[in-house]
Each structure stands twice: as structure tokens, then as C-alpha cells.
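Excluded from the complex is one protein chain; the other protein chains are retained at their positions.
We call the chains A, B and C, going by the order they appear; numbering starts again at 1 in every chain.
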Amino acid sequence: MRYFPHTKEDIQQMLEVIGADSLESLFSCIPEECLMNHEMNLPFAMSEWELNHHMDDLSAGMAVSPGYRIFIGAGRYDHYIPATVSSLKMRSEFLTAYTPYQPEISQGTLQAIYEYQSLAARLMGVDVVTASHYDGATAFAEALLMAVRKTGLRRVAVSRLVHPLYRRVARTYLEPAGIEIKELPMLESGLTDISAMDGSKDFAAVAIQSPNFLGCIEDLKKAGEKTHEIGALFIAGFTEAIAYGVLKNPGSLGADIVFGEGQSLGIPMAFGGPGLGMLGATSEHTRNLPGRLIGKTMDIDGRPGFVLTLATREQHIRREKATSNICTNNSHCALTAAIYMASLGRSGFRELASLNHDKAAYLRKQFASHGFRLPFDSLFFNEFVVEFPEGEAIYERLLDKKIVPGLSLFSYYPELSNCYLICVTETTSKDDMDMLIREAIS
Amino acid sequence: MRYFPHTKEDIQQMLEVIGADSLESLFSCIPEECLMNHEMNLPFAMSEWELNHHMDDLSAGMAVSPGYRIFIGAGRYDHYIPATVSSLKMRSEFLTAYTPYQPEISQGTLQAIYEYQSLAARLMGVDVVTASHYDGATAFAEALLMAVRKTGLRRVAVSRLVHPLYRRVARTYLEPAGIEIKELPMLESGLTDISAMDGSKDFAAVAIQSPNFLGCIEDLKKAGEKTHEIGALFIAGFTEAIAYGVLKNPGSLGADIVFGEGQSLGIPMAFGGPGLGMLGATSEHTRNLPGRLIGKTMDIDGRPGFVLTLATREQHIRREKATSNICTNNSHCALTAAIYMASLGRSGFRELASLNHDKAAYLRKQFASHGFRLPFDSLFFNEFVVEFPEGEAIYERLLDKKIVPGLSLFSYYPELSNCYLICVTETTSKDDMDMLIREAIS
Amino acid sequence: MNESLGASGLILNEKLLWEKGKKGRCGFSIPKSDVPSSPLHPDLTGDGPDFPELSEVDVVRHYTRLSTWNFGVDTGMYPLGSCTMKYSPKTNERQAGIPGFSSSHPLLPAALCQGALRLMAELEIFLAEITGMDAVSLQPGAGAHGELAGILIVHAFLKQRGLSRSRIIIPDTAHGTNPASAALCGYKPVSVKSNPEGILAPEDIAAVMDEDTAGIMLTNPNTIGLFEDNIAEIAEIVHAKGGLVYADGANMNAVMGIVDMGRIGVDVLHLNLHKTFSSPHGGGGPGSGPVCVKKHLEPFLPIPRIILKDDGKFEFSEDFPDSVGKLLTFHGHFGVMVRAYSYILSMGADGLKTASRLAVLNANYLKERLKDTFHLAYDRPCMHESVFSDRNQQATKISTLDIAKRLMDYGYHPPTIYFPLVVPGALMIEPTETESKEDLDQFVYAMKQIAEEAAKTPGVLKEAPVRCKVRRLDEATAARKPCLTG
Partner (left out) sequence: MNESLGASGLILNEKLLWEKGKKGRCGFSIPKSDVPSSPLHPDLTGDGPDFPELSEVDVVRHYTRLSTWNFGVDTGMYPLGSCTMKYSPKTNERQAGIPGFSSSHPLLPAALCQGALRLMAELEIFLAEITGMDAVSLQPGAGAHGELAGILIVHAFLKQRGLSRSRIIIPDTAHGTNPASAALCGYKPVSVKSNPEGILAPEDIAAVMDEDTAGIMLTNPNTIGLFEDNIAEIAEIVHAKGGLVYADGANMNAVMGIVDMGRIGVDVLHLNLHKTFSSPHGGGGPGSGPVCVKKHLEPFLPIPRIILKDDGKFEFSEDFPDSVGKLLTFHGHFGVMVRAYSYILSMGADGLKTASRLAVLNANYLKERLKDTFHLAYDRPCMHESVFSDRNQQATKISTLDIAKRLMDYGYHPPTIYFPLVVPGALMIEPTETESKEDLDQFVYAMKQIAEEAAKTPGVLKEAPVRCKVRRLDEATAARKPCLTG
């Protein structure tokens, strides 16, 4: 096997040094009843070439562009990824290192993640951002737990328009600990009914997503004010980071804690993972943050350098009292996002975001002008909801044309039967959209 | 444009330092009549994404496996390339450096090419190998020129079974200099008729390829002895380097100078280039070699290191008296070949070579047992000639089945009408071969 | 051999991104617009995040330079104990990069993503086979996440039986994520000391296991690199009191095809695909921490789960009412799964078993070669790693930290230090199976050199490292006056 450097002679010599007479005997300490009493039943080892062949075959069963035109977003977004991002992130010094416990030999990762934290903070409008979490949903759950720790209150309010899957992950995290989650209803407009909080109290936090799951841009400012009125922490988040190329960032609109998914920032969709959990907050929450943080410092010669810091929040020091159980995070995805953000720069990022909106606006107009019902008229970024007339089986017909025209909302919002969440990014051409419309009305 | 780092302000400030008032004015020294008096007529600049799209479309018009089954060799061979080779050669320190003129800052390239020279010398059975040439054909031409320089004689003999395209390149190089090329005829067996040299004299060299263009393994030993009898230098070469995983190498059989194509050593076929021109010789020819050579030496602290050496042979020192005009060579291909050879090792290389022969032998047997005529019965490596019965348009029929069953020899050897040169490597599966036969006889 | 692997070479300094950028540059190819512009309402819009602006070459050089300040497994030996820093095969990256996988959307209709579903379904079966467990969920995003999944399952199982318990047994050798994960489910960790042999004694477990205890979270092989010989008996004790046995499988690399986790009484276990199954560690992740259970716990696995329908097609199903729910937005770290799947297919059963044997061979070889020089915490045959300490260096006040820093100058990434906590000044060395005998011998040479320096010229160690881009960093100030963004 090409991954094994051991020759027969090596093994013999090493066994002699150890004083064992065979490889098996190295396990003689293991009680008989613990041993596996059969050979593992796994496929016969494949050569590199058989594997390539096998994987090409498997992947052929996947619908991806350009073969398919896919208009689904809902938490994963198809954005262009520059060749530079793909090649730089593969530098083996980045890829095959681990958590930078030993800073002197890990300055590459450390500076890169410190820069990620800084750019992410500018994107989200907060003072501090963690080195990464698994994804937007766990970042959301950790945000709620932060608020609970901070306030000592065990109730949180969450907009029903936060990504339904994020809310389910939050439930998984919060329920066993007995933390109660109140749901804020949605208005006709497709926005969160923040008034539902009127007069309520003893809430650790109120959490809102904008653009929300239906693509509508929430009034974070108002929600933040309401939330602060009732003495709760205001948590705001996003699934589409590109939106904040044009939108005012959550921090500037009053969010105390900001969570989000960073997959849009140069990370491939990869069937849903790995993505990038982004989590930040105002500085008073710094020591309450879960997960890794990189800090700037100096070496004994006064040269600037970077280290993992505030470790006393973490499991390897605080164990059960830690602010989270997270250890390995999604560092390589944070690196990727940093390269991506650095490549775009402010102007590029803004232009790209506008383009996403322009394209979505175009398609939405097309639907409107062809008489489709658009349930919500709030402002949106690059996703919106359209209703396909009852019984016309438009969705199925489009599938046959290798078009996936969006995500059916029925299972998430039963009241929205026949409604589809449609996403458009800079990768969607006008031709793609015109073709979608053509087929939809044909 | 993302490749330009200049901001408007940068340009302004720089122009001021220079004392020019515009970018145009930097060219004011150029006489009016030399200027281009129109804008270049080129396609409008494409974005990275338009380019990807365009190139994917263009490449779609190419027949490659697995979509097609291709049985052509004839100087370019489809061998497996490990993912390690592809990723290591892309390390930007290798890829974006140039000729290692400054050794202290180029030790990576230098050691790698020194190792290439060493492994190539072991493969070819010679004392010294150059850092690379453009391809097998120019290496061949340079080999002939070496012999002419060395002997002062202006006639060379070349087997008609040396790759026809190599012979044409040699003619291009030799004819203007008035060097005469005698062609050695082929025997019924598909081997070179070395007896044609009997009694001839004043030849600088006799050149033979083995396996020859028809895939037949020549008797290099005998040819070498004959050649030396008439006082000429014996030049031997190959187009399929993998053959020397099993065959005795040319050096051990008496070759003074060895040329070859190294594309098979981990270099993609890439529609014919770049490949790897391999050229080596016995030590008495060292100072007569064309092109770069890397040598081992020491630094002033006695640490081992590597440098470009024997530069007095080269154009940048000797100008018109240089042993060649070559400057930029195919260094990155030599690096690739070195990684490939190191990955295989002796046993792996031998096993791979045997597999190539086994597969070719299988297919040849299949043709035989299905009554196809096999014009030549000499021993072969991974290529052989088969005749498709007159008028049956087997070739065309197979093309329709997305099978390219070999190379028509007619244009190269008019006497071999209806004959095809067929190549099989480790990438050809038994199924591919059985399918070829099935379709050929259907 | 008599020359140090580590040397000094030319690297380039590099500023911070925002010190480097300048307004007016862009390293991204902005697509041309083919639609009319429709600006958002100005009340909503800002002028974009304050990102530095760089050209493409600026970006390429920035990250190329940064990378040269790092050390990865591709650079050299990285014996970071408990992290299984084995070589990550390049072909796995090729597979993960296939557009059909890397560009696929997680919410595709089942009919349009059969390839990914089959891959995941098969990987679940492979992992069940390798561990001896019955069912697997690939959803957890890393080891700690797998622990959380496991403890949630324990919690849900007990709850269903109307049991609400407040405590859970966790050995003092456990990784910090164990108590932290338990705490997330509201369990209070009960710490149990390992015995003089470095493993758990049944009587110690019996002494604390009771009806208010949900069970035990143990690591096997444990973090000292020893096999928990008494696991079967311990499991009986825990089960007898209605508790469950959770095994942290982060060290599975020692026992693939050798130990049957299902047979020894483990009810639930997590794996680290980024350790045992060779996916690259990425500078700290992403990982993947599948959770494996015995039949009786299968109903509680996270959803969605992949099911094979009668028509031979796969699909996701949510129809598991007892499930603990979802742990990630979608299906887990699929990209990491592709790598682990490729690894298992490349290795086969024999290959995986051999990997474990050679990993244990390498660890024992290092243990034997080094134990006369460095104090060995537990002098017993070890599994994948062994734990030394700085006890022999006390005389000259040389600490484990000094030894670790000096190793960098010799061209090695240091081992895990000061863990496990039960060994003061621990040096936890896990070579993995992909280090050759020569590599190990050279490492031994470096360690012995360092021991000699520690004795004769301790100052050299206190000054170390001297070859890296920076020297020792002031971590105290970093924590006291945190500077976390620029």
C-alpha cells in the first residue's frame, strides 16, 4: 500500500527493538473478549484508478450546473469561486496543519484567521468574531446560548422566518438544557411580527434573520429597538453573506450578537457541508464567546505575531464550565472566506452584491409580468417566493427540462402550499432566467 | 483588470516622478511611423467566468477517454498520472520560477533537476543526461549534431523506423547545414536492416529507435557493434520511456548517445506538447552536450548545493560557437518526470512496464485469433501493427462507435496501406480491448 | 542523520491585508451584468464592508507568503498526540473536487442526488462495520459535535424510559470536550481517577455508578494511549444500573479491525473522520464526527437519515419520531465524508487493519527508543501513542514547553503538551502509521539531542525556537489585553 512506508525489514527491526515477535503480539494486552472475531467486511481495496473511475460514476448521478439550471438557495448559494481561491487554499502548509496550538510554527494559519476575524467583523458590524463554527445553524444555537449565559434567563424568542433548519438545530441544542423557545409569527408581508414581543419579559434574546428565509429584508433597526426595550439581547443573522455587500450590517442596526453562514464567501456548496459558521458580538461579550479566538501579540524580540487566546473560555481548560464544547472548528473554510473577501475588496463586494439583487429583481419582474402570484411584496435581496398555480405541475415539468425552479415551501410553511423559494445569483444568466419563464408558462 | 495593481493615483504619482504627463507620452520616443495606427482587433475581454464557459465549450469538441476509447500511441502515450504528481508540480515555487541562474535562491529546482538527470541516466544507461530538451524529436536532432561535431563527419545514417516525424525534424535541423542523412531500410520483420551499413564509412553516426515506430524491439546490441565496426557513433532512442522498465537500456547495449521522449513519465498528452526531450551520453561526450546541465557542488561553508554548470557550452557564453541555441528548455516537464519516476521506484516501474506489455500482448493475440493479419512478428512492447482487411471500412465503423482503433500507417509508410499502429497501455482495460475486437469483427 | 532536519531559509515578511490594500484595486473578476440595474432602497443600503482592496497578484503573494510560515504534515513529522496527524492522500482531494460533489446543492430532489446519497449510505455501512456498531449518522461536524450527538442520544434514550439522571461518569484522562459536551445536556460530570496502570478500575466505576448517573463517557484506547482492559466489566456495571456506555473513538486509529466496539459493551461512540480516516486537518478543521450506535439506540440518531427504498433508490427520511433532531443545517460535512470514503475504498479491510498495526508499531517503537531518555508516564505496551513527561529534566528547570519549542528548531511540529492532565508536564507523542522508521529514528535523534542540551546547555531550550518566523510569543498579554481584530 503506497501510504505505508514500512518495509518488511523495517517492521522486523522495530519489533526487535520493542521485543515483540509479531505485529499481532502488539495487541496481546487486549482481552480476548474485546477483539474483533472476524475480518471486516469491506469492499476490496481499489487502486487510485479504480477509485477515480468509481467516484466519477457516482458523481455522474448528481444534478449540477451547467447540465442543470438550479434556482435553489435556502442556505446554500451558488457563487463564482476564483481559481486563485481554490489554488491558494490548497497550499499544503494550510491544508495539512491542525489547530495552531504552537504559534511559532503556525503563524500562517494564525495571521490568516486573525485577518478573517477582522474582515468578518467589518462585514457583520461587530467588534469581535470567532475563528469559526461548524455552520450557520450551530453559530445560531451558540448565539442563543451566549444570551442565556449572559442574562441568566432561560427563554429566547426566535422569528419563524429564521431558517427552519437553523431553528431545528437550535432546538436540539437548547431543549435538553430546558431552555424555552418562543416563536415570533410572520406577517402578511413576509416579515417577522416583532410586535408579538410587546410587553413580554424575561427573555434572554430575540433572534431575527435578514434577509429572512423567504428572502425578505427585515427591519432590524426596529426589531433591535423593540428587543432592547424589553431588556433582551438582540441577535441578528443571515444565511446569505453576500447580502451585506449592499445592506447595512446587523451590528450598525443594533444587534448585540450576530450569527451567519459564510458558505457564499468562496466555499463550494458541497452538498451542504462543510460551510462556515460565523459568530460575532459587541466587545462586552468577548469573554463569553464560544470557540477559538486569535489575538495579536508580540514575540520576545518585539516582533508582531499571533496566538490562540482567551483559552480560559474553552473546553480544554475549563472543561464542563467552558463556553462551548467546540474544539475542531471550520478553520479551512474561514481561510477560504478570507481569501475570497480579500479578492473582492469593498467595491468588488458591493458590486457583486448589487448584481445578485439586480438579477433576482429581473426574474421576479418576469414572473410578475407573466401573471404569477408573488405572495410577499417586501424588499428582498436574491431570493423571493413565487406561487405556481394549483395543479399545473409546473415544478415537475421543469424538472424534466433539467431546471430545478426552487424549493417547495410546503413542508416548512404548510400555509404556503404551491409556493416556491427561488434564488438567483451572479451565476444565473439572463438566458437561464428567460428559459425558466418560457418553460414555466409553456 | 484584476491583474493590474495600479490605482489611478499610483499612475499619477509615478508619472510625476518620471516627469511624463501621460502614459502615452512614455512612448513619445517612438517614431510616428512605427506606431500602430489602429486599435488591435481582438475579442472583447472576457470575465473569468466567461472564459471558463468558453474553454469548457471548446474542449467539449475533443475526443478523450472515457468518452472515447483511443488506441493511438505513436509518440504520445496515455498513462495514469498520480494525483501526487499533479499537485506537487503545481507548487508555485516550482511553477513560477525561471531558469535557476541564481543558485542560492533556486535550490529546489536545482536539486529536483539534478535528481531528474540522475534517474534519467539510470533509465537510459548513460553517464550523463541534460536538464531537458523540447521533445524527443529535437533531442534526436541534437544527438545527430553532437555526433557530427564530435566526429567532424557530415553524414549520418538513420533507421527508417525512427519515428517519421522525428526524422522530419532532424531534416529541418540538418539540411540547411548541409548534413547528409542516409536512411536505413526496414526488413520484412519490421526491424531495421542494419546490414545496409556494411562497408560504408565516413558516417558520424548510426541512429536507431527501439521499440521502433512500428512497436518492434530492435537488436540494439548488434546494431551497436556494427556501427562501431564502421567507426561511427551509435545513437539509440525511444518514444515510449516506459518500455525501459523491462527492456535492457540502450546504454548497456552499446549506445554512445541516447535520445528519447519522456512524455510517458507523468506528463499529460496535451495534444502533443509540451513533452520532454531526453538526451544523454557516455561521459566522453559531456562537454559536447547541448543545453543545460545541473551539477553538484558546495557552498562556502561546505554545505552541498547545486548549480547550472559547464555553461561554456551554451549560447549565453559561447554565442555562435555554442553546442546548441537552446535556452529555455522543458524544465517543468523534467520535474514532473522526476516526481513520477520517484513515485514508481524500480519495482513499480518494472511492474507497470510489464503490465503494458501484457495488455498489448493480449490484444494482439485477440486480433490474431480473429484472423486479422499482423504484418510483423518481431517482439514488441506496447504497440503493434494490424491490417484491417481491404474495403471493409472497419476504421470508420469503429470511429462511429467512439473507438479510435489506432493510427493509419499509409501516409508514413505507403507500402503499409490498410495497416494501423495500435497502442495499449495500463489504462486500457480488457473490456476496452474486447469491445474493440467485438466491434471490429461485427 | 547526524544533521538536524530543521534549517534556516529565506522567507518573506508580509503585512496585514488592510496595510497592503489600496482603494481602486480588485482581485476578483466581476461578472458583466446582463440585466437592468434595480438599486435597493437607500435606507437599506450601506457602502459595503470596509474590505481592503487588492489585485490578484497581491492576494496570491499574501497567502503564498503566509503559508510558508506554517508547518503541515506534508512538510514533516507532526506527532501531535490524540490528533492522528497521518498523511492525507492527494487523491482524496481530487475526489472531493469533482464538480458533481463539490457543486451540488444539499436540497436537490432525491432523484437528482443519488450519487451523494449512495456515498453517504455506504460510508455509514463501512463505519458500522469498522466499529462493530449497528447504525451510524454522519451528521456531526467534528468530534465534539459527535460527542454532543452521543450524549443527546443517551439523554433521549433515558428520557424515553422516563429516567432523568443528572450525572455522568468521566475519567480524569478524558479530553476536555467530553465534560463540555456532557454539560450541554445538563449532565454533571463525575470524575474518576485512572488506576496506577493508567486505565479505569471496575471497582472505581462501581463506587460511583448509580441510578442518578446516565452512564460513562470513556475514551478507548484512552488518552494515555492505553487500552481500557476492563471495558467489558465496566460496561456491565454501568448497564446494571440502567446507564449507557459512551465511547470517545477519537483514537480508533489504533484498533481498526482489531477491537470490536460493539462486542465490548459500548452503546454509542463517535469517530473523527479527520483523524482516523485521513481527511486533512485544514489548520483546525473542518472535521467530521459520525456517531455510531447499537440497535437499541438507532431510533434516536439525528435526522434526516438515509434510507434505501424498494426501488433501489436512496432518499432522506425525517420519519424517526424519537430522533434527537438535527445537529447541522444540512447533512453534515459531506466534503470530509468524500475523503474518508475514498480512503476506506483505497485501503480495504486489510489496509485499515495494517494501518492500525503500523500505527501501534510506530508508537511502541518510539516509546522504547525514548523511554531511557524521557520519563515515560506509564511503562506498558501502548496503542497509538505514548505519554512522556519533563520529569527527567527538572534538574535544569527545563519544562515540557521548552522541549516542545526546541523541537521546532529541529524541524518537527511539537507533540501535544500538558495533556492528559493526569500526567504533569505531559508530552503526548502519536507518530501515526505514515512515518517511516527513518523518520522515527531521526525524531529520536532530535529528542536525544534536546535531552542532552537540556542537561548541558539548558539556555538553548529556553531561547527556543530560534528558526521560526517569530520567537516565543507573549500569550499572557494577548489574553490580558485582547486584540482580536484590526
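Convention: contacts are C-beta pairs under 8 Å (C-beta built on N, C-alpha and C of every residue); 3 or more make two chains touch, one makes a residue touch a chain.
Nothing here was measured: the structure is a model prediction, and the numbers come from that model.
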Among B:13, B:195 or B:417, the residue in touch with the chain that has been omitted: B:13
Contacts of chain A with the absent chain, listed as residue ranges: 2-5, 7-10, 47-50, 82-84, 86-87, 92, 105
Positions on chain C contacted by the hidden chain, ascending: 3-13, 20, 22, 55-58, 60-61, 64-65, 68-69, 71, 74-76, 87, 89-90, 408-409, 411, 434, 436, 438, 465, 467-469
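Here is the rule we go by: only the chains that are shown with their structure count from here on.
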Centre-of-Cα separation between chain C and chain A, whole angstrom: 20
Geometric centre distance via CA averages, chain C-chain B, whole Å: 46
Separation of mean Cα positions, chain B and chain A [Å, integer]: 48
Touching two or more other chains - residues of chain C: 23-31, 54, 56, 60, 64, 89, 91, 93-94
Interface hub residues of chain A, defined as touching at least two other chains: 48, 56, 80, 82, 90, 427
